[in-house]
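Of the protein chains in this complex, all but one are displayed in their positions.
The chains carry the letters A and B, assigned in the order they are written, with residues numbered from 1 in each.
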Amino acid sequence: MALLEVTGITKRFGGLVAVNDLNLSLDKGQILGLIGPNGAGKTTAFNMISGFYKPDEGDITFEGKNITGLRPDQVCKLGLTRTFQVVKPFPQLSVRDNVMVGAYNRTNDKKVARQKAEEIIEFLGMQEMEGMTASSLSVAYRKRLEVAKALATDPKIILLDEAMAGLRPIETDHMIDLVRQVSKQGIALLLVEHVMRVIMSLAERIVVIHHGEKIAEGKPQEIVHDKEVIDAYLGEVEIDVKG
Amino acid sequence: MTAEILKKTSSGPVRNWFRGVLLDWDRTQMLICFLLVGLLALAPLFVHSTYYLGILILATIYAFIGISWNIVAGFTGQLLIAQIIFLAIGSYTTIVLFNYYLVSPWVGLLIAGLVAGLCGIVVAFITLRYGLKVDYFALFTIALMVALRTLFLKWEFVGGAVGMWFRLTDPSFDKMIFATKAPYLYIALGLVVIGLLVQYRIYRSKMGKYFLAIREDEDAAAALGVNTSLYKMLAVVISAAMAGVGGGFYVMYVTFIEPPQVFNLGLNVEIVMAGPIIGGLGSLAGPIVGALLNKPFAEIMRGALVEGRSGSSLIVYGSFLILTVMFMPRGVTGVLHTIYCWIIKRFTSDEPGDDQNGAA
Partner (left out) sequence: MTPEIFFQIIVNGLFTGGIYALVAVGLTLIYGVMVIVNFAHGEFLMLGIYIAFLGNSLLGIDPYMIIPIAFVLIFGLGALIQRGLVQRVLDAHPLNQIILLVGVGMLLVGLVQFFFSAEPKAIHVPYETAVISAFGLRFAIARLVAFFASMVISLLLYLFLHFTRTGKAIRAVSQSRDAARLMGINVNFIYYLTFGIGAAITAVAGVLLSPNHRMIPTMGQGYSVIAFVVVVLGTMGNFIGAFLGGLIIGVVEAFAGFYLGGDVKIIASMLIFILILLFRPAGLFGRKRA
């Protein structure tokens, strides 16, 4: 049984069908990529899985439990944490406090939470800025903070929403490295990405969405040669076949 | 980091203690607060005029109420504008219990807190159930205040439009009736100390961090496992209960209550909002610093510009509020924090203290 099983979820906004009958599954420790042109419905799917939207149809099962319609904090408590495409730090709190909020997900003890926060901050190489307010961080480090907060919640799955957007190539390399290390810890990852290089180098399998529907699924090399995928992306993004 | 500083400088337990405090802005704020409390405690020795003592007592009460508002508006960022509702409920509870049932105000205060807290649950529940956000929440609390004022105007049991006078008897400790002003000051200070400690404990705990997270970004907080509705309600209830207790003491001190006096936006601004805002909303020291700056200043202005020229305190409050929002959004405490950071940088080689959460 898969760790995360998404079956036939659909979301409508008035007359617009943002996501239509989407299926996907994620196994423990796996990295699944979710790609598609802008407006394809990726973030909407994320919002449904993480509890921010209620699907109009369909089910979401996590570790065998039906989590459809649960609140975001309930989903997080069960072990599924998401990040946001446009990062959402707690601007006036320090980096440490930002991460501690995540760490408190599993404990009520201040010392334990702080310990965990410091470990994670170290893992992300942000010890120097522990006391700085989140608003004073650069974009690259805010993205790291976003990951740090998610990690602190001790999740089994992290939904990473465009964690690399807006990063310079060298920053992207660092992030890719980071994501690999997170995966090594046994955390399953569902990545939404636009940067092909990232998806190709990280994802074991890829699901392609277009107009809210799945149009392809498979290994990265298969996807890249899929005609429908290429059509959907024509003019959008240059697919670097070399990965 | 604190350990490094300790190693660098000469040791000694007192010095170590100081460094433990001064390198942590939160603890420094508490130090400032307790210094202020200490000064106030000594005031009766130097201030003999009952008029000025009275001002200090009111300022102290305002500080306590301000702390209660700081928890809901400063920590969680909820726009509970008409906090005075809870103060009023607390006041009425206490005075009714005393006048009709001879319940000692000491007990009355606690019951007032309980009743106000229950009302807080109701208000929070309605707001969350019906999704009243931001402006709508603010307007809702104002509507509630006006509605309650009308209801209390007509409710004969609590005196209706005439209000209730406290049944004054001879001075007696368990009736909280004293011949001089000083005891009132000490009770008020007692409340403030309790308030400061409660505020501090909350701030440093998981609940506090969750409160702040909700203020900063509710969605992000939810995504990290924060049950935002629960914690928002908790903040309102704690706040309301505190305001209720404060209201209970307030009525014992001013000995009189009537609806237009207490269900009043002007009084709301004066007691509830002005202090924390000017002092620094969301900070630990804000409420007490603000209250001590505000009330005495306003009273002095009122006194200085006498000849029946009223309105001067309004001009003072209004101007303070405007100036604070425009130039000092973090209030006086924010300014103090900036100075503090500068001093720390100057005298140590490290970045200033832990938990640099900053004021709202």
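Assume contacts are C-beta pairs under 8 Å (C-beta built on N, C-alpha and C of every residue); 3 or more make two chains touch, one makes a residue touch a chain.
Only a predicted model underlies this, so the values are computations on that prediction, with no experimental measurement involved.
Seen in the complete assembly, the chain not on display touches B. Of B:L79, B:V107, B:V254 or B:V335, it is B:L79 that touches the chain left out of the display. Only one residue from B:L35, B:V122 or B:A147 touches the chain missing from this view: B:A147.
When you scan B:Y62, B:F211 or B:F320 for touch with the missing chain, the hit is B:F320.
Interface with the hidden chain, as seen from chain B, comprises residues 73, 77, 79, 81, 126, 130, 132, 134-136, 138-140, 142-144, 146-147, 150-151, 153-154, 161, 265-266, 269, 273, 277, 281, 305, 308-322, 324-326, 329, 360.
Going forward, only the chains that are shown with their structure count from here on.
Mean C-alpha position of chain A lies 42 Å from that of chain B. For chain B in complex with chain A, the residues that touch the partner chain are 204-206, 209-210, 212-213, 216-217, 219-228, 351-358, 360.
Contacts from chain A toward chain B in the complex involve residues 50-52, 71-74, 76-77, 81-84, 88-94, 96-97, 100-102, 104-105, 108, 110, 113, 131-133, 149-150, 152-153.
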